[in-house]
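The complex appears here minus one protein chain, its other protein chains still in place.
Moving on to chain A:
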Amino acid sequence: MSPQLAAYTTSTGEAFQFWVLGTVAVIGALSTVFMKKAVHSALSLAGTMIILAVFYLANGAYFLGIVQIVVYTGAIMMLFLFVVMLVGVTAADSLKETIKGQRWLALLCGVGFGVLLLAGIANASLKQFNGTGQANANGNVQGLAALIFTKYVFAFEITGALLITAAVGAMVLTHRERTERPKTQRELAEQRVREGKHVPPLPAPGVYARHNAVDVAGLLPDGTPSELTVSKTLRDRGQVRDVSTEALNDLRALEQRAEERLERTPVEPAHRKQSEEASK
């Protein structure tokens, strides 16, 4: 393709890539917004960012394309995933609206804003595309470096100050100073005896229960589950699992499978009642 033609139109391959990957990018963006769990949102966003990196490469921004993958999907999205794990994976959004009709109004605002933006682009005269062939002639990275260290050198240095400030700020925000000496094991034991409750260690999870997983509450001698057996973190997140009905469900599934294998029709409840009465 001649460079004159490249100014106005892209190659067929790039057009094909744009339509396929662009669709996927929009789907990823939509699922970032509408997925209920934060982990799914983060993964969708990572996918969208990788596709954007491919678009950068297609537009002649080779350095930015690689930086997008390394910095955005590699560092920033993993930071997001770390925080999602820290805050609790199952912490789903509450779907109750606090302001009435807020969601529909927000959608309406979004659609209006999008129409404005797209109409603005459609009305702008963006016919002439010069292409980055001339600018990338001596290599993309060399060209960027020449600009950063001459024309934009002041902005570059301020960026360094910004990064240091951000790192210090993050440490100050998340660091917690201990104001008192931590209690020793002996002091804790003495305190337990003085208070007179739970002198022995806390019971382990899953004791006397059908499962011994850490998120299954152990059973007391009378069969009721004891919340104390599950770790405090899991209790705070509301992740205590109840398996009391699982045995019955397993049995029911087993019965159904046996009936299917024997090609019997499932026993009607009324029929069963009659047979029970008859047996009496």
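One rule holds for everything that comes next: contacts are C-beta pairs under 8 Å (C-beta built on N, C-alpha and C of every residue); 3 or more make two chains touch, one makes a residue touch a chain; residues count from 1.
Keep in mind that, in the parts below, contacts and distances are computed from a predicted model.
This complex has a chain not shown, and the name its UniProt record holds, of "Fe-S cluster assembly protein SufD", "NADH-quinone oxidoreductase subunit K", "Peptide ABC transporter permease" or "Xanthine dehydrogenase family protein molybdopterin-binding subunit", is "NADH-quinone oxidoreductase subunit K". Here the missing chain is touched by one residue of A:V83, A:L188, A:L202 or A:A258, and it is A:V83.
Within the whole complex, the absent chain has one touching residue among A:Q128, A:T179 or A:T245, and that is A:Q128.
The chain not displayed touches chain A at residues 8-10, 14-15, 18-19, 22, 25-26, 29-30, 32-33, 38, 41-42, 45, 48-49, 52, 55-56, 59-61, 63-64, 67-68, 71-72, 75-76, 79-80, 83-84, 86-87, 91, 93-94, 98, 102-103, 106-107, 109-111, 113-114, 117-118, 121, 126, 128-136, 140, 143-144, 147-148, 151-152, 155, 159, 162-163, 165-167, 169-170, 173-174, 236.
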